[in-house]
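Have a look at the structure below, then the notes.
Missing here is one protein chain; the remaining ones are kept as they sit in the complex.
Per-chain residue numbering starts at 1, and chain names A and B are given in the order in which the chains are listed.
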Amino acid sequence: MVAETIMTVEVAEASAAGMKAIGAGLAVGLTGIATGIAEMAIGPAAVGATAENKDIFGLVLLLTVIPETIVIFGLVVALLMIF
Amino acid sequence: MLKAKTMSRLLIAASKDKLDLVVHELYRHNIFHIEDFVENEDEGYEGFKIGMPLSGASEISSDLIKIRSIGSTFGVSKDASEPDKKSSSVQIAQRIEHELPEIEKEVLELLGEKNAIAARVREYEQRLSEVSLFASLPGDLSLYRDYDQCTVFSGHIPADVDLPVPNEKVFSGTISGNLIVAVVAQENADEAERFLMDAGFQSVAVPREDGTAEERVNWYTQEITRLNSEMGQVDERINAQKEKHAAFLVACDELLTAEVEKAEAPLRFATTEETFVAEGWVPSDKMESLIADIRSATGGKVFVTEIEIDFEKDSVPVEYDNPDLLHPTELLLDVYSRPKYTEIDPTLFMSILFPIFFGLILGDVGYGIILLAMSFGLRKFLTGDAGGQLLNTLRNASISSIIFGLLYSEFLGFALPWDPLLFSRHLNIGGHAGGHGPAVVELMVLSAWIGIFHITLGRILGIINHSRQDHGAHRQKAILGNLGWLLTMWGILVIIWSMAAIPLMPDFSGMAPVLAGLNMAGIVGGVIVLAGIVGIGQENALELLEIPTIVSHVLSYARILAVGLSSVAIAMVINYISIGLFIEPAMENLDIVSIIIIIFGIVVFILGHLFNTALGLLGGGLHSIRLHYVEFFTKFYRGGGKKYNPFGMKRKFTED
Partner (left out) sequence: MAEVVNRGPGSYIYATTRMRVRKIKLVPREDYLRMLNMSLPEITRFIEETQYKAEIDELSSSFSGIDLMEVALSWNLAKEYQKVLDITPGILKEFTQNYLRRWDIQNVLNILRGKTQGLSSGKIKAVLIPAGGLDKDLLDSLLNEDSPERVVDALKGTGFSSLLGEEFPAAQESGSFARLENELYKQYFADLIVAAKSGVKGGVAFLEYIRFEIDIRNIQTLFRLKTGRVSDVRDMMIEGGSFTVEELQRLAGTESIDDLIDAVKSRVRVAPLDALLNEVRENMSIHEIENRLTCVMLEQMEKLSKRHPFSICPILVYLKKKRYEVENLRALARGKESNIPSERIQDYLVM
């Protein structure tokens, strides 16, 4: 409240770029957490099933990465923000 | 291609005395997929029972149990062994009779010796642990037992105590749980015991041994070492036996397994008192020769006929009918589910598209070469049909990523000496990459196009599948439903094009608005969407809820860009850290320290790229497969076909 800030064009540009970067980071980070939560239940089930039957390793590995779509959307959003 | 191998349903019936002839003939051909008979009182099979095994099954089974037991003692297994040469089955049969009892005896003896030694080792180890507890005890161990007038208390106690009665006591605090040994007169024993219990005493008897504890500890330790070396000798003898008999054992196993499979075939047939009926499937092109051979083997006294396939009830076994080139991709299909007999076999599409997706994602000459080398180097370790298929798939994928690497102009994250021929994925990391930076928007649109065409292909295949498999009103509804999905997707696209200009896509946004802000193209798009929604809704109104998946499925193809770019980013970061931060600065001024730094930089470089290769393999592979399984297959593919598994055996170790 007390400090006075002088906004030059450079500062505004830099802060806009910074905000963009923070936004991109949040997009990837938060979706990453969401993916982790979604995979939390799939992982142990996948490992358990594979421990009993090695043949389904391929399928199970695939099921495990299904929620990765979420973080990929985040990544795409981040990329579009930055570039 | 695109269709499973044509199968015919065969019914073979004959009197029971022809059973072994027919079974032998079927086994020899190795093309007859037996339809197992289950006692369910099916129509036409009332009163039939599961057949009894042929004579000899019992004896062969006994022999097999022995052989497999010996095999597992030696650690030889059929799957792990590779044959030097095939042995004749007649010879093997003779050797089973003459040599097997001898081998069994040898093995039993060796095992007996081994077990005896192991038992003694266990016993001595047990004693050793008991005795070593008392190692601090002075004098002969025999001094601590068998008194009429005294009682000996020995065991663990939390802390040293002074007994309230006259006693002789030894205490040692050096072992865990402490040791106390106290001798008290018989008449004071009760009091002493009560006192000790209160102090937390846990009784451990002094071992019944002669000599001092220390002597015994040494003796047991020596004995255990000696026994272990004896054990090593026995193991060597077992190994020698293994070398000698391994080939024979696997050949026996194979021969007898074949025999027993033949002998137990009637368990899968329907029989009455006098006759048997076998039903099963044969590839249509081989049917005639099989029928002819069965007829001639039984002197014509057999009834063989082809019966009509009832697609509603029968599940026809599925054998792929693809050229060798497509064979590797069948593995990816089997992992999901084998196609049904009546549906389109998508192996062809996957064979082409999977490597392209993989290449688009990884797209790096360096990684492509590493993976290509891997696909050849691993052939020694990954044997078997599935292993070969996997490696061939990897080979195709790595060739594709080399090609795309050339187009992208990428080598381990570095730029090749030409500008990207496709879109650039070069990031601006460490200030090295010049140029324009990555063409994210273009790549994104490219990904979307791939998705649009992939999904369109899936829907078209879905229409074909439904028109083939379904009947009547249901068929029409399903076809219109799929068409509806297609129209909705394209309609949405047209609307988007009418509103915004997107690179690499048609642009209708220049048209003048006609109605409510929409231009002509927008209105056409809206009509298409509406028609599509009607198509979806008439099949199943609930599916209308799924309409947003159209967008998310197309967007899901953005992973081609996203996973690819992240792989490039990691590669560039590795290069920047190892070269930009370690090697380059150190090169300017060479001394011992900088050489160490250079070596460190090289290690970072190698480890980093190994790590990124693994990530690239997983990312490129899994996401390409996923795009097929989730986005592509859900549009048309059901799967759940039964694997064609003919009665017979590919023999590895024996021949007639």
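Going forward, a residue touches a chain if its C-beta (ideal position, glycine included) is under 8 Å from a C-beta of that chain, and two chains touch if they have at least 3 such contacts.
In this text the structure is predicted, and so the values were computed from the model without any measurement.
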Looking at B:S69, B:T342, B:T456 or B:S594, which residue reaches the missing chain? B:S69
Absent-chain contact - pick from B:V38, B:A501, B:V514 or B:L544: B:V38
Looking beyond the chains shown, say which of B:L267, B:I369 or B:L518 touches the absent one. B:L267
Out of A:A49, A:I66 or A:I82, which touches the unshown chain? A:A49
Pick out the residues on chain A that sit against the missing chain. 40-41, 43-45, 47-49, 51-53
For chain B, residues touching the missing partner are 36, 38-39, 50-53, 57-59, 61-62, 64-66, 68-73, 107-108, 111, 260, 264, 267-268
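In this section, only the chains that are shown with their structure count from here on.
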Which part of chain B faces chain A closely enough to touch in the complex? 335-336, 437-438, 440-441, 444, 552, 555-556, 558-559, 561-563, 565-566, 622-623, 625-626, 629-630
What part of chain A is in contact with chain B in the complex they form? 58-59, 61-62, 65-66, 68-69, 72-73, 75-76, 79-80, 83
